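One protein chain omitted, others in place.
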Amino acid sequence: MVEYRDQNAPPGGPYRWGMVIDLDRCTGCEACVVACHAENNIRISGEEEASKGRAVNWIRIERYWEGEYPNAQVKFMPVLCQHCGSAPCEPVCPVYASYHTPDGLNAQVYNRCVGVRYCGNNCPYTVRYFNWFEPHWDEPLNEQLNPDVTVRSVGVMEKCTFCVQRIRGAQQTAQKEGRRVKDGEVTPACVQSCPTEALVFGDRNDPNSRVSRLSKDDRGFGLLEELGTEPSITYLKRIK
Amino acid sequence: MDLKRRDFLKVLGATAAGSLLPGCAGETKKLIPYLLPDEEIVPGVANWYASVCRECEAGCGILVRVMEGRARKVEGNPTHPVNRGKLCARGQASLQGLYNPDRLQGPLQREGARGEGRFKPISWEDGMSRWVSELEKHPGGAVLISRPVPGTLARLFSTFIKEISGRLLFYHPSAERALAAANHRSFGIDLLPEYDLANTTYLLSFGAPFLSDWLSPVHYGFAYGRMRQGRPTVRGRFIQVEPRLSLTAASADRWVPIRPGTEGLLAVGIGQVILQEGRARLAKGDRGRFEKFYSAFSLDQIAAETEVPREGIIRLARGFSEAAAPLAIGGGSAAAQTNGTNTLMAINALNLLVGNLGAPGGIRFLQPVEGFHSAQAHPVSEQALLDLRGFFKKQKRSVLMLYQSNPLYALPSSTRFREVFEDAAFVVSFNSFMDESTALADLILPDHFFLESWGDFLNEGIVPTAGLAQPVVIPRYDTRPVGDLFLSVAKRIGGRMEERLPWIDFRTMLREQWKTFLARRERDKSFEAAWVERLQQGGWWGPEGRLVSVSRRALPDAVEPARFEGDPKEYPFYLSLFESMGLHGGEGANRPWLQELPDPMTSVVWGSWVEINPKTAREYGIQEREIVRVISPYGEIEASVIYFPGNRPDLISIPLGQGHTAYGRYAKGRGVNPLTLLAPMIDPLSGTLATGATRVRIERTGRRGRPVLVDQTGEGTRRHPEGKKGET
Amino acid sequence: MEARKDFFLKKQKRAGEKEHWNLIQKTNDDLLSPMFETGRSYYVVVAVLSLLVLAAAGAWTYQIKTGIGQSGLHPPIFWGVYIASFVFWVGVSHSGTFISGVLRISKAEWRRPITRIAELMTLFSIMVAALFIFVHLGRVWRFYYLIPYPNQRQIWPNFRSPLMWDAAAIFTYATSSLIYLYLPLIPDFALMRERVTGWRRPLYRVLALGWRGTQTEWRWLGMAMRIITILIVMVMISVHSIVGFDFAVSLVPGWHSTIIPPYFVVGAIHSGMATVVMGLYFVRKIYRLDGYIRLEHFDKMGKLMLLITLLWSYFYFVERQVVWYGKIPDEMTVLDSILYGPYAPQHWAMIAFNSVIPLIALSIPRFRRWPLGLMIVGILINIAMYIERILIIVPSLGHPRLPYAWGRYFPSWVELTILVGSFSFFLLLYVLAIKFVPMIAIWEEKEGILHGRYEER
Partner (left out) sequence: MADTKSAKRIIFGLFEPQTPLRPILDRLQEMKFSEESIEISSATPILAQPVGVGWKRFRLVHVTIIAGAIGIFFGVLLAGGTALLYPIRTGGKPIVSPSIVGIISYEMMMLFAIVTTFITAVVKVLRSHRVAAEYDPRIDEGFVGISVLSDRGDPRGGPVQDLFQEAGAVEVEVQ
């Protein structure tokens, strides 16, 4: 079958961006959630829309209760787009709005999307969010919007991009200097803000990156990996 | 030629760009003003400015990304010792304070009766004159309630207030006064310590919500991550003792649901077991004193009182004392009782028993940054605020000034703090938003938002740190920095006041302050060079400071039971109020990001709720999401019920932060303020409000509420997907 | 040539018999009469339906102007009433093809008064179904992104998406249905060309293709019909299989099942048959065509429906049984919610309407000869099949694998208006068609008189 070439492949082969989420560190503080909102121009849904289940959190902290009082326990799990190697959302898109980049990102091309929303159904992680209406910010909240990130218009699907704008920036800098992006040089907003350093981001094709080393941990598992989605995010189990 | 070539080219560029947009007149308005003589604004290129976050009292270092003259993103300052490049949800959301649509845009003067809420814009000149004349009319009667502003502004305030013989109260609801009081009594030190979580191997926390809103959440969050997974072979254990399974307890290895108000007793019980089993690491001279103190208690009685079984206490004691680096901390619900200070002292005694003071993984009191002239801003407790009532009654006509503080919202209505506003001759607010207290002001002279102002911040504990804040954007509205206002008034008053506060504006004063400070630290550099460097770095922080030696190792005076308002027969439930993750005490309520931030435990957004243990709720026949009435002897509220398996069956818990009657479109009229339930119960040792000391009952309303949950069904959340791997 | 002539003459002799001759004339008159007799109630019906269609058009316009958020959809339920309606109407469209196609292939004589009614349903329902694709799109103004044609936007549709298979199948099916409706209409157009005056006449003149009724024409027509009938049955099976693929090839618990495509085909035929019975009843009742749509037709339809009901029940049982016995947790949450959970009332109503009631009723010979009863069963089946579409979509989507993301769904007023509008639109098209084409194929009926109805064979 046809392999497609990446014109801008870095020295030493392509990147494969990935993340490690250490559930033993995650405290559910949700700093990542707001950092993501700020970085990615995520719309404010408002109470009415949120009550319809339309609040957008590209990264959300799922909370699971276990047991009853007095043995009740809570587990947190940050869930964001897993950037699956074999993503169920991608092939079902009739217009290639959802596709796989050479560096392992599960990309969403907003201006291609016509809004059939099949990808949203077929994502086992339910991390795709839809723009039900034209997004709105009360003036002057819109002055905060990040110029590097598109404001998604009505009728298109959106989701976590691993802060692709930052990745591309770092890649271009590295390319200009004729080198690979260094480990830790680029971090998505969520990883950057995480107080407990539960989130780690990096290149899985670099065996020495923190992500590669951490993902070999015994505690590692992929969320719903039994579905064969080959997620790019490795979770490290919480120790209890 | 007057027109410089460079400017001419810019004009040309703008014209050219403008001509490319013929059809969209609306767009051209947004064209970046190339004509602005600001060399720093280059379209498409981000500038980063270091500053200090002022969203809570922690004072994290931040870097603000500014593009086209607008602040786009706030990130942690990686070199700052408090937060090391990390930042919490509230810090991230500070941008929504800066660009909040409900910010006060200029000076306002009251119209109609006080509290009617009608204001009309006035000029700064008039506003200032009004303020000064009121100050002059009421000599010796001025009171300034300010949030704690450790740094140059604190010096300015205190000098100013002293000169007019007024009163200055630094107040913030989450200032942890009980902890300061307890540490003062236990160790004889008037400082907040640093708890070395990162190196702890066994953390025993009595209600301290250090992962959400206690002292410096980002700092302790970072340390927590290290404690758990930062060391190659050691993973610190963490036990949380509190009646409600809080966000912090969710991360604990074990949650001990103790009876409210008996945390001190449990600490005593643990201490007794440690002593009896001979694992105490006490100085020789202390042993007798400690044994005498602990032997007065019966472990069985403690078990009965605390509802923690005897074996459990012994287990905790062994785990704690056998650990290489144990640490006991207390706060939050444990401190929110009438015996809070004594409870915290009993917890401090545990640390004394294992001798972890100054040790790695223990409690360390570090010398704060030195060399600033009288820049401390010790916060006061609620009691001090309540004492104002008498002062205003006695003093009759005096002037009340508010700076970034909203006591009317933060204090329960039962404290009748409103009387202060009613008795004041004149109320001036420098707040940036029309909050509950500002709505009662006669004159509003809004300050710049902190991202628009100069400032500094002296962090207590940790390494000696002085954060330096600079304006990252051009002030958006017709506001003025509060420092400038005070300095200009000083000039008008003249005389000794002007002598003491001679600076032309606050920035000059700040530079002067730092000039003296830096002169001692960086002798090899010129001040200008050092100043620019500090601005770039976001402040000054030195190497690890000196440990302050502990002068006292005191035991609690008494471990008396907590007092509760309300007859247990009529009011069968304890009440626990907690700060919600995003809104904290309510300051975050006007930031839509924080309103829409799901509460981590219940996933509720945009509203209030009442947490009840599901078993209790079923006994009362209360459906999930049904609206219940929570009634205390002092008030009642109605909110939707969320089943909360992490509540003791005899506990009702309600988040703080909502129920604003003002404070902008996102906050006003949303949810309920549970503070209205509270009795005016005070912990006498620290003077703090005991928020857990009111008992309540619940009544069904039969109405179904519409709480907004991100976890839409709330049903499936008991099955953790990790379990699917067959691991345990 | 001799033998051929003999055969011809035998037939011709029959036609010449007085009784038959009269019958032929009467058939012409009877079957054309609905096109000419227009009562006041007809206009009332058209007006009411038009209003409902206009309301739906208004709702859709509103939705396009403001956003698809006017629906009740939200994560994780990204598909709702619109897709359920799409599937439903594609299902109904199987009426024509199945009845008329399969019966034509099997040369069943009793098909004659039914085929036209059914074929019209096919065309109209596939039109309504296709409309729902557009109603469903988040950015319908960009629908042309889905069409493969060379362009400068660097966009090409992704044929790996089941939705593109859908598009291909629906396009093929709609085209074929139109052809399949049109072919047997040509002789009737010729007949009407001679008998209709006014605005319709030039239209019929064009549509009749200059038909003269020669044996050469009849032969080409017959040959094309025979070939296309076989092909369209094959298309029909593929169409609903592909609609089934939309669900079956996904990873969604409750959708990911091999039986879905064939089950969809059977379900489609189920609802299609039910709709045809309803159509037969009303056409017969309103235009008093008792002599053409006779009790024997209802009896035969009833038997066929009984067969399909059995088949549907079997497929349904297999689908649920496999999931239930397999007990995969994700699948079970969906199944539990349907069998005992929030969707149980709808589900058990669906079982009663779709399976139990039809099985009992249609097994009784006397019931099958009671047109009103059959029509009621048809309505029940259609209600049930619509519920069934919803039950396939909503509970499955509402219970994704991570329970934190579970959700419920109820359609908004916009969705309901458009839903009602779609039924009205279908009926409106049908009611208008009554004035434009004979509800019963006149020439086929006449052919029946000559060699079917009175043939001893």
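So that you can tell them apart, the chains are marked A, B and C in the order they are listed, and the count of residues begins at 1 in each.
Keep this in mind: a contact is a pair of C-beta atoms (placed from the backbone, for glycine too) under 8 Å apart; a residue touches a chain by one contact, two chains touch by 3 or more.
In this text, all values refer to a predicted model and were calculated from it rather than measured experimentally.
Chemist: As a test of the contact rule: which chains in view would the missing one touch?
Modeler: A, C
Chemist: Which is it among C:105, C:179, C:295 or C:328 that touches the chain not included here?
Modeler: Answering carefully, the residue with contact to the hidden chain is C:179.
Chemist: Which one touches the absent chain: A:74, A:93 or A:181?
Modeler: Missing-chain contact among the listed residues: A:93.
Chemist: Quick one: which of C:222, C:291, C:326 or C:365 touches the chain that's been left out?
Modeler: Counting the whole complex, the residue in contact with the absent chain is C:222.
Chemist: Out of C:44, C:234, C:307 or C:322, point to the residue that touches the absent chain in the complete complex.
Modeler: C:234
Chemist: I need the residue numbers on chain A that touch the omitted chain, in ascending order.
Modeler: Its contact residues with the unshown chain are 1-4, 84-93, 96, 98-100, 230.
Chemist: If the hidden chain were put back, which residues of chain C would touch it?
Modeler: For chain C, the residues touching the absent chain are 1, 4-9, 11-13, 15-18, 20-21, 24-25, 28, 148, 156, 158-160, 164-165, 168-169, 171-172, 175-176, 179, 183, 186-187, 190-191, 193-195, 209-224, 227-228, 231-232, 234-235, 238, 242, 245, 443, 446-447, 450.
Keep this in mind: only the chains that are shown with their structure count from here on.
Chemist: With chains as vertices and touches as edges, which is it: line, ring, star, complete or other?
Modeler: Drawn as a graph, the chains make a fully connected set, so complete.
Chemist: Looking at B-C and A-B, which one has the bigger number of contacting C-beta pairs?
Modeler: The comparison resolves to A-B.
Chemist: Sort the other chains by how far their Cα centres are from that of chain B and give me the top one.
Modeler: In terms of C-alpha centroids, the chain at the greatest distance from chain B is C.
Chemist: Could you put a whole-Å number on the gap between the CA centroids of chain A and chain C?
Modeler: Inter-chain centre distance comes to 44 Å.
Chemist: Which whole number of Å gives the spacing of the CA centres of chain B and chain C?
Modeler: One centre to the other, that is 66 Å.
Chemist: So the centre of each chain is just the mean of its C-alpha atoms; given that, what is the distance between chain A and chain B in Å?
Modeler: 31
Chemist: Which chain C residues reach two or more other chains?
Modeler: Within chain C, residues 401-405, 407 contact more than one other chain.
Chemist: Touching at least two other chains at once: which residues of chain B meet that condition?
Modeler: 603, 711-712, 717-719, 721, 724
Chemist: So in the complex, which bits of chain C are touching chain B?
Modeler: 329, 333, 399, 401-408
Chemist: Flag every residue of chain B that touches chain A in the complex, lowest number first.
Modeler: Against chain A, the touching part of chain B is residues 44, 67-68, 70-76, 83, 85-93, 95-96, 98-101, 211-212, 217-218, 221-222, 224-226, 228-229, 235, 245, 247-251, 253, 255, 257, 476, 581-582, 592-598, 600-603, 605-607, 613-615, 645-649, 665, 670, 706, 708, 710-712, 717-722, 724-725, 727.
Chemist: Which chain A residues qualify as touching chain C in the complex?
Modeler: By the definition above, chain A touches chain C via 49, 52-54, 60, 62-64, 79, 88, 91-96, 112-118, 120-122, 124-126, 128-134, 154-157, 223-224, 227.
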